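With one protein chain withheld, the remaining protein chains of the complex are depicted in position.
Per-chain numbering from 1; labels A, B and C assigned in written order.
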Amino acid sequence: MIQLTHEPLDHAALLQSVSSHQAGAALLFLGTVREFTAGQQTLQLNYTAYESMALGQLEQLQQDALQQFPVTAVGIQHRLGELALGDVSVAIAVSSPHRADAYECSRWLIDTLKQRIPIWKQEHYADGRVEWQHPGEPTGQVAEADSEPQSGASTDGQ
Amino acid sequence: MIQLTHEPLDHAALLQSVSSHQAGAALLFLGTVREFTAGQQTLQLNYTAYESMALGQLEQLQQDALQQFPVTAVGIQHRLGELALGDVSVAIAVSSPHRADAYECSRWLIDTLKQRIPIWKQEHYADGRVEWQHPGEPTGQVAEADSEPQSGASTDGQ
Amino acid sequence: MKEQPDPAAALTVTVLFFAAAADIIQRETVQLQLHEGVTLADLQQQLYSRWPELSQRLPTLMWAVNEQYATPQTILRAGDQVACIPPVSGG
Partner (left out) sequence: MKEQPDPAAALTVTVLFFAAAADIIQRETVQLQLHEGVTLADLQQQLYSRWPELSQRLPTLMWAVNEQYATPQTILRAGDQVACIPPVSGG
């Protein structure tokens, strides 16, 4: 299952989709909206995407994972639009005969997704700032003057 | 949540129990009954436990994880009794501000659970053999004569 | 630059902008008239000349042609969809 949606993620269905009699382990990773990052309070996030490319890249990511790791099945969901605190932004499910492979594949998937898939996160902070998260770029340049400290993303960054 | 039960695991409730606005990541590990291990076909498993001690040890494991890793919440469920192919034998949920910690804590929990908690798995093979899994012991000695090859466990072992 | 002055060989390319890049140029789509043989690098130069703050504020832009990440050497064809991709932050 590969899904890009504005609706809340049905990660139970995602997990179910990777279940198999060949698997001894299944791993479900959820990225959720965190309230505090480096002392800054997030109120909500807004995710936008180059949707058609993102969907194709997610399918490619799934295929790459199945080729690179001895896993049974892989599924990925990513949510778009406005997310509140605690909401799930991304769900990744992996099943495998042996658990070490599920852990390694799952980490590779979320790490690579964050590098490769054309999806962008806009932070809405409690102090009124609205800022695109651009890992590797100086922050505070886009939506605001350069008075802001470096800030990480408010999901599961770093 | 710490749970030892003969009923099917409600791992959705377990995952829900670790959700938090402080967390940017949540990870749910499931151990499931695998059909083939080293060419041997499993029909079902039977889990038994020193229940009161296992429950206490699971609670201790939860506390140890919360002390050793920068995680937000930890929950563990283990099922007992007869399990069929695909059934979930163990569920471990971890949430954390940063995802690397959830992965590390989750792996530590399942590795340590398999070393420390007094629960035993009995394999029912397609060829009629019934065998307790005792990691580190020669196999095939207990329920049968010593004509059996070394066999791994049919969940997520090794 | 290998631009050919033959107007019969002109081609139209659509460029999509996302997130901070769209905010900077204050639009999400730009149509460009180019010539046969032009590369993605040529197109980037045109855009950076028109909106210098694009490369100043986003020094590590990536680019895609027809939904695949592309190198500056990529030769553009009529109808290609180019995308200007600021550092991604999904997950």
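The criterion applied here is as follows: a contact is a pair of C-beta atoms (placed from the backbone, for glycine too) under 8 Å apart; a residue touches a chain by one contact, two chains touch by 3 or more.
The structure displayed is predicted, hence computed values, not measured ones.
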Quick one: which shown chains sit in contact with the chain that's not drawn?
B
Considering the complete complex, of B:Ser20, B:Thr37, B:Thr72 or B:Gln133, the missing chain is touched by B:Gln133
Determine and list the chain B residues touching the chain excluded from the picture.
31, 47-50, 52-54, 56-57, 78, 89-90, 110, 113-122, 132-137, 141-143, 153, 155-157
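The rule is short, and it goes like this: only the chains that are shown with their structure count from here on.
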What is the distance in Å between the mean C-alpha positions of chain B and chain C?
52
Identify all positions of chain C at which a residue touches two or more other chains, and write them in rising order.
none
Residue numbers of chain A (touch at least two other chains)
31, 110, 153, 155-156
